[in-house]
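In this view, the complex is presented without one of its protein chains, the others remaining in place.
In order of appearance the chains are A, B, C, D and E, and numbering begins at 1 in each one.
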Amino acid sequence: MPSVSYTQFSFFNVCFPSEFVAHIEINRPEKLNAFNQYMWTQLRDIFHLISADPNVRVALLSGRGDKAFTSGLELSAELLAILNGGDRDDERARFMVRRVIQDFQFSISAIENCSKPVIGVAHGVAFGLAIDILSATDIRICTSDVRFSIKEVDIGLAADIGTLQRLPRVVNSLSWCKDVVYTARVFGAQEAHAQGFVSKVVESKQKGLEAALELAKVIATKSPVAVQGSKHLINYSRDRTIQEGLDYTATWNAFAIGKDMKDAVAATLYKRKPQYGKL
Amino acid sequence: MPSVSYTQFSFFNVCFPSEFVAHIEINRPEKLNAFNQYMWTQLRDIFHLISADPNVRVALLSGRGDKAFTSGLELSAELLAILNGGDRDDERARFMVRRVIQDFQFSISAIENCSKPVIGVAHGVAFGLAIDILSATDIRICTSDVRFSIKEVDIGLAADIGTLQRLPRVVNSLSWCKDVVYTARVFGAQEAHAQGFVSKVVESKQKGLEAALELAKVIATKSPVAVQGSKHLINYSRDRTIQEGLDYTATWNAFAIGKDMKDAVAATLYKRKPQYGKL
Amino acid sequence: MPSVSYTQFSFFNVCFPSEFVAHIEINRPEKLNAFNQYMWTQLRDIFHLISADPNVRVALLSGRGDKAFTSGLELSAELLAILNGGDRDDERARFMVRRVIQDFQFSISAIENCSKPVIGVAHGVAFGLAIDILSATDIRICTSDVRFSIKEVDIGLAADIGTLQRLPRVVNSLSWCKDVVYTARVFGAQEAHAQGFVSKVVESKQKGLEAALELAKVIATKSPVAVQGSKHLINYSRDRTIQEGLDYTATWNAFAIGKDMKDAVAATLYKRKPQYGKL
Amino acid sequence: MPSVSYTQFSFFNVCFPSEFVAHIEINRPEKLNAFNQYMWTQLRDIFHLISADPNVRVALLSGRGDKAFTSGLELSAELLAILNGGDRDDERARFMVRRVIQDFQFSISAIENCSKPVIGVAHGVAFGLAIDILSATDIRICTSDVRFSIKEVDIGLAADIGTLQRLPRVVNSLSWCKDVVYTARVFGAQEAHAQGFVSKVVESKQKGLEAALELAKVIATKSPVAVQGSKHLINYSRDRTIQEGLDYTATWNAFAIGKDMKDAVAATLYKRKPQYGKL
Amino acid sequence: MPSVSYTQFSFFNVCFPSEFVAHIEINRPEKLNAFNQYMWTQLRDIFHLISADPNVRVALLSGRGDKAFTSGLELSAELLAILNGGDRDDERARFMVRRVIQDFQFSISAIENCSKPVIGVAHGVAFGLAIDILSATDIRICTSDVRFSIKEVDIGLAADIGTLQRLPRVVNSLSWCKDVVYTARVFGAQEAHAQGFVSKVVESKQKGLEAALELAKVIATKSPVAVQGSKHLINYSRDRTIQEGLDYTATWNAFAIGKDMKDAVAATLYKRKPQYGKL
Partner (left out) sequence: MPSVSYTQFSFFNVCFPSEFVAHIEINRPEKLNAFNQYMWTQLRDIFHLISADPNVRVALLSGRGDKAFTSGLELSAELLAILNGGDRDDERARFMVRRVIQDFQFSISAIENCSKPVIGVAHGVAFGLAIDILSATDIRICTSDVRFSIKEVDIGLAADIGTLQRLPRVVNSLSWCKDVVYTARVFGAQEAHAQGFVSKVVESKQKGLEAALELAKVIATKSPVAVQGSKHLINYSRDRTIQEGLDYTATWNAFAIGKDMKDAVAATLYKRKPQYGKL
């Protein structure tokens, strides 16, 4: 069903559990789905493919295995070598560090910039970049056994690939947010739900995937022009004044309103299920 | 009591249940208070009048009848003709669509830009532009039977007159917000309250109006210089850096501090009720 | 233990209950810790000292005595004289008012701009500038008997030293926020907690200080490079687009990643407690 | 030829010297075209009409008579009464002053926000609001005898209706700009040209109108979709980051590219003069 | 000398006329260097390579042949098919148009985002995207026979890949800028120089390349940390407030100051020529 091949990714499975729904699975369960250097690139490439694939309208993201969504970044010898700067002088090493961080940020931002909504399902260990990744998804569900932690402070650095930017915008209380950032303490499903980080808590990973799939199927029946426009416009407007958001939205809908609206209105009038073109 | 005439509005009632308090009622109950083309203009004109009327310090907004706050935009033949562009070529039709959206946005923004606080009371059906309107009020109350829905996705377009800009700023969880935007599903009073969309849930529309009026009476006893300044400064600062908000506020209070402060301090000292001039 | 002298402040006590932890106490209990003109300057100077003091990694802020965190600004004859403008003409008096507001803002912003996290513990009366001060701290705890009020509207002016800028960013619901701003009504611990203004409610001031100290001790064991970076980057990113926050963060960590990360990784590998240099 | 009536304006002449070209003339020569209270409203209304009139593609703006483009604001008794606040208390009077300034700003901004390019032709006396008006036009021509002055400092106030915002963006040197603002000194055509304030200097008002008309005729032959888009996009992008300007522009052209481009390409291929639809 | 291969580009020559200096030549002289669909991609790839190549410190950009820098975009059948939307419905076609514009913008921005300075040398015909490209370079030189034109209005669209964003920031007079945008008229070297679009006019293309190479050689002797930092910081600060630019710059130099400064100071003291590491 997908219009491009998603089989070349050694550390991710991509399957299509329902029409217009892609399911991306982080696939390195023997290492608690920890991210090595190849996975950054694969994550980015997958979401770029999904973003442009007209056969996908919504994506799920979860971790393979019982134990973890992901335990975070794997501190490999290669990565440490880069951070140490090799034989570069100190400033040149730091130019390189900056570039590596920007590359990693670009991979995480591929989720947010993906034109289709992404639903994250978290379970088990969800540490460090798990929060960066989940904060970049649109809707989050977790299991009751999940263990979240913003781990970066415990490895001696300020989180630098998205958590500090996105988490404060998706949760309730900045007081709570700073608490979990400064202490790197583990927090669970109830706390995550009370703070609005997740919008649903389920008993098991299986239930989580079912709930996410059910939600995804609903979204997949909707006009992709409307859904993708909504994602883009919410994200655009979140960072700007109300007036700038409104101006941009009027300009956006000047090109995006049309056939889908007519189809939707006709479907309503004739009480049939609307069929929308691919996008 | 009001200093201007509010009787010329065919689809809205405006009355004055208490000193300095205006009550605006959407008045098309036979159509579930759905908005036709005249109502946009009337809504805008009323809030421009209220904004400048020194006899009003706070406004209530509700829908007439038992069934609905408003069921949203009425898809009239005229509106569809505009959206179809008439005999214009496609780009010129789209220029026209953009202008129509901007006009509608301007009507909704009249509530936010009204210098006086506006309290919304929602009951029954509150679909589509109901959310646009309510998000632009300052304080929201709803009945336990209310049924909210961000309907736009179901008519094939991204919401374009304020919901996508304002809702994420007035509720807790962006995860929840995107859920209800992408699915257009109905949600009720408890969910709206848990998310902070409304700050109070009451049993009936009558109780809602009473609660709103009580709140409005309290606000009406306060210094209008202080209250109107607070509304303006919260809205201004919401969209800018902390420092820009502080700078603007210092400049604002350089002209706004004066007689009301002296009256308030004197009233406190002499334990009398302060009387403030009209604004 | 502190590297500078904190004894010169007549209206504040500064002590060091644990390594790297400073405790600042507002010390004018006979006046409910109301702020006179000297206290503004002292508050600012203390937080500038703390910000630069390598022996401090986290600060607590509370009010002395049983009755109040602070009852707010003391309306002294001197202050009223300034607000009245002395013998200046009206515009020159207003230039002066603007300057006074900016000075007061600068004192409050010293808490937010302090490079170290600040934990506020509120009890008893916490009115007016109590909210300005607490909104500028990073993490807030309160006692069950606390009585909060955004009092400014009741003295005839819009709050102008930080509440209107910071409160909407640290709580859940803008609807609730405007309610308490416009009415100046008192609200308690449960409401503050439900809205995310405080992240913990405790029985007594003593328990509050213990909870805050426990939290502070945890933070004090962490890399100060990581913690101070996190505070700065969250505050910076809060006010800008996601992309601007990410760009700035990459540049920041290009200089801030290094020895602490190596120490933290080594400590993890050898299961020892990391020791970080002063900052 | 115009599709609406422009005859109701007592202080402005509007004529149509060529197809798609409107000429607006400030018409109060006996008072050096000084602006009274009616003229603000008329100026605004005319440019709103022009903006929406499909029979206009470009507008000229000049002053009637030999002596002046305009000598600026007429300090009438009515205006001074408003500035004095009538019987309002001081703060309420200042709220009113703020509103009056915003109304005046709105009139000037109508020129900038007019969807069609506006060419200003200045001659003789061009003082005070002459600069506000001209800075809001797109292209400026002046006669060699023109006498410009940013007069506001000489009447005891900082210019508040556009000069301080727009002039620094349309001239070369901020050093020069501050010189003429702080001193209110008169400057002539050569200085204005060297600084880029005007793009052409001509011998006489007659020559200026001819040059402007010639330029207007050229613009009137171009695609109105292209020209109006260019004006909007330059003004939008001027105030934002390069990237924001590019993003907005891509969204704009997603609806604006189409028939005019095909017509233009076809006209080029077949070496004929393109004919564009009205806009 | 270059550390990567630049030979795979069919429409561009890349050579290295001096140490650390790359020269990129648009190479389609038989078509006046008009851009076909492959050239966009190649332009982008080359500047990405240059940006990361430690053997390049500065780049020259010119057009091959006597006649043209570039005559602009070639309106191919393929491009027109995309603009016509193929068999997509109208809105889906417009989504595609938006994506194509963004791809083209990304290619042009690769010049601005290239970490090394780029010097443009324009001669002969320099129409349409020539201006987009040149506006994205850092320093511009032209020959006395150059013929510039912002051609887009003449093909029925507003320029959408950079001219409207960048040109107003690099020239003197917005009045002049709008003149040449709205009319699409040809302007020459003297006008370009008077407006600051180019900083030097030379007699012939040969002289232009010599002048550019001489300038490039000077820049290539300077610290690449200093030069690349300067480019990045000027571009960053251009779009933001002074204070934001200063804050970012302090953070940047916190990692970028070091060995090059020591080498430079030592070279000055010992009157030798400094040697800087590659970057």
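Assume a residue touches a chain if its C-beta (ideal position, glycine included) is under 8 Å from a C-beta of that chain, and two chains touch if they have at least 3 such contacts.
Note that the structure is predicted; figures quoted are calculated from it, not measured.
Partners of the chain left out, restricted to shown chains and counted across the full complex, are B, C, D, E. Seen from chain B, the chain kept out of the figure touches residues 248, 251-252, 254-255. Residues of chain C in contact with the chain left out of this view: 88-92, 94-95, 98, 225, 255-260, 277-279.
On the side of chain E, the interface with the absent chain consists of residues 117, 138-140, 169-172, 196-199, 215, 218-219, 222-223, 225-227, 229-234, 237-238, 240-243, 245-247, 249-257, 260-265, 268, 274, 276, using the contact rule stated above.
Definition applied: only the chains that are shown with their structure count from here on.
Traced through touching neighbours, the fewest hops from chain C to chain D number 2. For A-D, the equivalent interface within C-E, A-E or B-C is the one where over half of the contact pairs agree by residue number, namely C-E. One inter-chain figure worth recording: chain D and chain E are separated by 33 Å, centre to centre, where each centre is the mean of the chain's CA atoms. Multi-chain contact residues of chain C (touching two or more other chains): 172, 196, 238, 240, 251-252, 254-255.
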